[in-house]
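Just one protein chain is left out here, and the rest sit where they should.
The chains carry the letters A and B, assigned in the order they are written, with residues numbered from 1 in each.
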Amino acid sequence: MTTPLAGYLLVAALLFAIGLAGALTRRNAILVLIGIELMLNAANLNLIAFWRFGPHPELLTGMMFAIFSIAVAAAEAAVGLGLVIAIHRHTNTTDLDKMNRMKG
Amino acid sequence: MTPVFYVLAALTLAGGLATVLLKHLVHCALATTVAFAGLALLYLQLDAQFAGFAQILVYIGAVAILIVFAILLTRGAELPKDGVFSRTWFVGLVIAAGVFAVLGWAVLESVRAVPQQMAVPAVTVREIGIALVGRYVLPLEIVALLLTAATIGAVIVAMHEKERPKP
Partner (left out) sequence: MATSPLFTNLDQIFMILRDWLAGFMPAAFRPAAGVVLAVIAIVCVFPGLFALTTVFERKGLGRIQNRLGPNRVGPYGLFQPIADGIKSLTKEDIVPFSANTVVHFLAPLSLVVAVFMEFAVLPMGRNMVLVDLNAGLLYFFSMSASTELSVFMAGWSSRNKYSLLGAMRAVAQMISYEVVLLLSSVSVVMIAGSLSLPKIVEAQNSYTGIFPHWYIFTPWGLAGFVMYAIAATAETNRSPFDLPEGESELVAGYHTEYSGFKFALFFLGEYLAMFAISGLGTTLFLGGWSAPLSFLTFIPSWIWFFSKVMLSIFVFIWMRGTLPRLRQDQLMNFAWKFVLPFTLLNLIVTALWRFMGEGWLRWVVCTAILVVAYVLMGRVEMRSEHFGPRRYRYAE
């Protein structure tokens, strides 16, 4: 028996929730970025699952969207990590609980 | 549900959980790589071969290495004294659980409206190429501009500032 669509969607929802929990509960700025990457990946899984089970798979919409999302997520990870490195150079910490002032 | 799907889903979710729960940052980054690999295998199971291999190439081959370099450059390998979870961790957990509850309820309630099995679409790389320069040429060009801007921006943001000569 093949896997129903709901199985993939539930896995994607759970992975999204795990990524969100990681982004909201950890101190280190890099782990927040990792959580964001997990959330983007969960959304990609949703896109591909709907493309596969949806009405017009020959239009390739879902797969194209997922491929562009992979590219954009990689670019965003690069810029975000560059920002974290710059902040570390300035304040010598990556602890988000300590970065609660605007004064540099 | 096929046993392969259970194994892959378990692998992905275990990787995700390990990312959030482990104390040492480099272990978290490696657990994220396991989650990415599990997701790539799920894409292969959904007959999206191009997306699966692109996921391995981009995420495991580039983003994971970027994360690891950033951890090493920001001295993340030492454990902080106050613990790894922030002061407001309980609220974050409740919010994440709430989001999952809403999404899960939405999926289970609406599953009747979507058809379950469709014929396997035979997607060749040739069709993807034709679609990329045909129907999706505008997103392709915009993504090219975006990647150029992101590359230049990341280099400028993370560059050492030039030392001004002391008067």
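Methods note: a residue touches a chain if its C-beta (ideal position, glycine included) is under 8 Å from a C-beta of that chain, and two chains touch if they have at least 3 such contacts.
The structure presented is a predicted model; accordingly, all values stated were derived computationally and were not measured.
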Among the chains presented, those that the missing one touches: B
Touch with the omitted chain, as defined above, among B:Leu13, B:Val26, B:Val111 or B:Leu146: B:Val26
Residue of B:Val4, B:Leu57 or B:Val137 in touch with the missing chain, whole complex considered: B:Leu57
Residue of B:Ile65, B:Val91, B:Leu108 or B:Met159 in touch with the missing chain, whole complex considered: B:Ile65
Those residues of subunit B which, in the complete complex, touch the missing chain: 26-27, 30, 33, 49-50, 53-54, 56-57, 60-62, 64-65, 68-69, 72, 124-126
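Criterion: only the chains that are shown with their structure count from here on.
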Separation of subunit A from subunit B, taking each centre as the mean of its C-alpha atoms, in whole Å: 5
Residue ranges of subunit A in contact with subunit B within the complex: 1-11, 13-28, 30-31, 33-35, 37-38, 41, 44-45, 48-49, 51-55, 57-58, 60, 63-64, 66-68, 70-79, 81-86, 88, 94-97
In the complex, subunit B residues that touch subunit A: 1-2, 5, 9, 12-13, 16-17, 19-20, 25, 28-29, 32, 35-36, 39, 42-43, 45-48, 50-51, 54-55, 58-59, 62-63, 66-67, 69-71, 73-76, 80, 82-89, 91-93, 95-97, 99-100, 103-104, 107-108, 111, 114-118, 121, 123, 127-128, 131-132, 136, 139, 143, 146-147, 150-151, 153-155, 157-158
